[in-house]
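Only one protein chain is missing; all other protein chains are in place.
What follows is subunit A.
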Amino acid sequence: MANIAAQRIKREFKEVVKSEEVAKCAIKVELLNDNYTELKGEIAGPPDTPYEGGNFVLEIRVPETYPFNPPKVRFITKIWHPNISSVTGAICLDILKDQWAAAMTLRTVLLSLQALLSAAEPDDPQDAVVARQYKENLEMFQLTARHWTSMYAGGPNVNTDCDSKIKRLVDMGVDDHQALVALSSYNWDIERATEQLFS
């Protein structure tokens, strides 16, 4: 079985490297070991989304039963998205679960993840806090996602107001990621975030 898995990954690796998406710097894969079981993926944040300009790193583990079972993928780069856990990077996407088909490839997975960044599915959430913000206050969600992109994925849009709020909390002795999470969860209301952090 492992034989087919390695054979396939070898072939797919070439497919991605040669694809036109790579030429456009939209997706990328890198091998992490010689037996083709661990890979690093990268996708560019799609244009006209809060993730634009960011670069998101993915952990890809290839099971022995690949391609009959899907690869295990999660975000290494921290991201604010309804279908991706802001804590663990776990992804809720049907093709990575029961809708996987053996004929799919790493390229289709990466492209599907990129599509997920453009079109979230808040009714099938992985992160309930993010999904609620997305549904109740889309503008606030976009602002937050953009700021996460700038902090963790190298995005260009730094929001000075957000930054100063984080700094105020950091000055109180809070870790900057903790500060970001608390502020993001409470729609950047610094009082409520402080209350939550110190309660």
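Simple rule for what comes next: a residue touches a chain if its C-beta (ideal position, glycine included) is under 8 Å from a C-beta of that chain, and two chains touch if they have at least 3 such contacts; residues count from 1.
In the analysis below, contacts and distances are computed from a predicted model.
**Q** Look at the options "Protein HGH1 homolog", "All trans-polyprenyl-diphosphate synthase PDSS1", "RBR-type E3 ubiquitin transferase" or "Glycine cleavage system H protein" and return the one that UniProt uses as the protein name of the missing chain.
**A** Of "Protein HGH1 homolog", "All trans-polyprenyl-diphosphate synthase PDSS1", "RBR-type E3 ubiquitin transferase" or "Glycine cleavage system H protein", the absent chain's UniProt record names it "RBR-type E3 ubiquitin transferase".
**Q** Decide which residue listed in A:A101, A:L138 or A:M172 touches the omitted chain of the complex.
**A** A:A101
**Q** In the complete complex, which positions of subunit A touch the hidden chain?
**A** Looking at subunit A, the ones touching the missing chain are residues 1, 4, 7-8, 11, 65, 67-69, 99, 101-104, 108.
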